[in-house]
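Here the complex is missing a single protein chain, while all its other protein chains stay put.
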Amino acid sequence: MDSVIKIIPLNAYIILSAVIFCIGIVGVLTRRNAIIIFMSVELMLNAVNLLLAAFSSYSGDANGQVFVFFIMAVAAAEVAVGLAIIVMMYRNTGSVDIDLLNKLKN
Amino acid sequence: MTIDIIFKLILIASIFGLSLVTAMYSTLAERKFAGFFQDRLGPDRAGPYGLFQPLADGLKLLTKEEIIPESANTFLFLAGPSLAMLTACMTSAVIPWGTYIEVDGHKLPLQVADINVGILFVFGVVSLGVYGVMIGGWASNNKFSLLGAIRGASQNISYEISMGLSIIALVMITGSLSMREITDQQSGFHGMNWYVIKQPLGFLIFLICSFAETNRTPFDLPECETELVGGYHTEYSSMKLGFYLFAEYINMFISSAVMATLYFGGYNFPFMHDLGLSQNVVAMLGVGALFIKILLFIFFFMWVRWTVPRFRYDQLMRLGWQVLIPLAILNIIITGGVVLFFQ
Amino acid sequence: MDKMFYFLAFLAILSALMVVLVKNPIHSILYLLVTFTSITGHYILFNAQFLAAVNFIVYMGAIMVLFLFVIMFLNLNGETEPQKSTLVKFAGVISGGLLLLVMVASFKKAVTIPLNTEVDTQIGLIKNLGMVLFKDYALPFELASVLFLVAMIGAVMLAKKDWK
Partner (left out) sequence: MITLVILALVGLFLMIAGLFDISRKAVFGVAMTGMVAALAGNLYMWDKVPMAYFNRMILIDNYDVAFITAVLGVSMFLFLLSENYFGKIQNYLTEHYALYMFSLVGMIAMISFNNLVMLFIGIEILSVSLYILAGSEKNNLSSNEASLKYFLMGAFATGILLMGITLIYGASGSFYLSGIEQYFTSGNELSPIAYIGMFLVLVGMSFKVSVAPFHFWTPDVYDGSPTFVTAFMSTVVKIAGFAAFFKLFYICFSSVIHYWVEVVSVLVILTVTIGAMTAITQKSVKRLLAYSSVSHAGYMLMVVLVGADADNLMFYVVAYSISSIVAFSVLMLVQEAAGNAEITSFEGLAKVNPLLGFAMTVSMLSLAGIPLTAGFMAKVYILTSVFNAGHGIVVLVAILTAMVGIYYYFKVIIAIYFKTATEERKLFTYNSSSLFKIVLFIGIIAIIVLGICPDIIHNLI
């Protein structure tokens, strides 16, 4: 089986990750549901992971893949805390809308 | 090259068929054993000793009316059981069913894919198994189903941790994540160098976690009839329900196979290399040995089901978090110490 | 192989778009799951087996289950989500699009590593990665455990109901 790194140019992967990354950014900027925003952030992190793995494989350097491993670990920790925060907020307000809190305070 | 591919296709087909048949007859066996444990006969009308009962059940499920609740999300409602079935069948790809057989000088391993990270693959697929339950339970739009789905999710997440930890202790001894290599390592001492001897605690934890992951009694809270009217599959009928039930039995079969492979020597059987038989015969006998081990495990699953009562929810959580996880960590520490000592 | 790449790339982008576009959070999660699956596919194409397995277990098996769990737990329905004003949405899309434009424009000629070099395709195997991880990256690995401890404290502190 011929490896993909001999056929597809690296630029294709750079552009693919850039596209996914920007979709994530747009998601963060346009949605109001905290969980969806958070999922968009996960999308961004995955774009980063993909790009790191691509760089690492194309240059034959394992460091990049180890970094991906760390990003995954951090993402897992962030998810645990983030969802706890969202649950806490839902308990108090009954909603996960990020703009609602401003209204409640005033 | 072509013979390899043809052989792989035959292998896949026969594994798939075997798991289906085993699952089918597990249902009959379960009812028979239930009858035995409760001092009654069990099914005995369809065919001699009720042997055609699974076929009759299948026919019944296939011909029953399809009911999809009006308020349910149709696509997800259908996706739930399909996902459950899919994840149940995926694991069998990395299990080594036997050594290899020789045809025309070709060595044909009895394993669909010997991937480098076999155990991780099994673990990953097991952790995906919860999606079938969750999506089905949510899509039904029924509070009992939702409760069952949430219970299923939290139970699976909780027990996955100790399962992973017990696997880590095993991997520390084997130094490999490939299922085939782990099985081959157990062929020493006349085919009886099984890892259950070195990892008794790890095996016990793994066993309990497999019960929880397959939602079998005493961990069948996601579907308990008395409180949740069937849990996540309350709203399901006909073959969709059949898929859920079937997936449970396939899961039981597969987790038995994984346990047999990891801890009970897989296709190794005592004195396998001392009998002086040809390679093909040894391979076939090995497959037979593996299946005997699997069937024993399946019997154990049923034995437990008809003996032990169901846990309460808080007991389930306490067992997972306060007993199994510390035990699994202790197991890792002991294993690490022993491995270092003998290095 | 190149067909595989294009198929997976197309799938990843399409489902990533759907994550952001659909209203129902549950559907978003399922589309995100598809994105992760296709990214796992890319890892397999790289022969990065360990990453593929970990992506499977961590992202699909743990993180997304948690998301799904929380959404079901809170019983959020897509129809009730208030929308941002069109202006904000427009601005968000424009800024994201601009960033994409700048990135793609500059990446187009950014060939950093020449194609077809004889690189080691075995680096993604678990033995190799384990060596790098536990020799060079031992300190960050240990610090990651501190991070998990923090996350554990946080989850218990914030999500549990107070006792008096």
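Each chain carries a letter (A, B and C) given by its place in the written order, and its residues are counted from 1.
Here, contacts are C-beta pairs under 8 Å (C-beta built on N, C-alpha and C of every residue); 3 or more make two chains touch, one makes a residue touch a chain.
Just so it is clear, the structure is predicted and the values come from calculations on it, not from any experiment.
S.K.: If I'm reading the header right, one chain is hidden. Which shown chains does it touch across the whole complex?
M.R.: Over the full assembly, the chain not pictured touches A, C.
S.K.: For the chain that got dropped from the picture, name the residues of subunit A it touches.
M.R.: Given the touch definition above, subunit A has residues 14, 21, 24, 28, 34, 37-38, 41, 44-45, 47-48, 51-52, 55, 59, 61, 63-64, 66-67, 70-71, 74, 77-78, 81-82, 85-86, 88-89, 92-93, 98, 101-102, 104-105 touching the missing chain.
S.K.: Take the complete complex as the reference. Which residues in subunit C touch the chain that isn't displayed?
M.R.: Contacting residues on subunit C, toward the hidden partner: 102-103, 106-107, 109-110, 112, 135-140, 143-144, 146-147, 149-151, 153-154, 156-158, 162-163.
The rule we apply is simple: only the chains that are shown with their structure count from here on.
S.K.: Is the way these chains touch best called a line, a ring, a star, complete, or other?
M.R.: Contact map by chain: line.
S.K.: Farthest from subunit B by Cα centre, which chain is it? Let me know.
M.R.: Farthest by centroid: A.
S.K.: I'd like the Å distance between the centres of subunit B and subunit C, where a centre is the mean of that chain's Cα atoms.
M.R.: 29
S.K.: Between subunit A and subunit C, what is the separation of their C-alpha centroids in Å?
M.R.: 5
S.K.: Mind pulling the subunit A residues that touch 2 or more other chains?
M.R.: Within subunit A, no residue touches at least two other chains.
S.K.: If I count partner chains per residue in subunit C, which residues reach a count of at least 2?
M.R.: Residue numbers touching two or more other chains: 50, 54, 62, 66, 73.
S.K.: Once bound in the complex, which stretches of subunit C touch subunit B?
M.R.: Within the complex, subunit C contacts subunit B at residues 26, 30, 33, 49-50, 52-54, 56-57, 60-62, 65-66, 68-69, 72-73, 75, 125-126.
S.K.: In the complex, go through subunit B and note every residue touching subunit C.
M.R.: Within the complex, subunit B contacts subunit C at residues 76, 115-117, 120-121, 123-128, 130-131, 134-135, 137-138, 146, 149-150, 153-154, 156-157, 160, 177.
S.K.: Considering the complex alone, what residue numbers of subunit A touch subunit C?
M.R.: Per the stated touch rule, the residues are 1-16, 18-33, 35-36, 38-40, 42-43, 46, 49-50, 53-63, 65-66, 68-70, 72-81, 83-88, 90-91, 96-97, 99-100.
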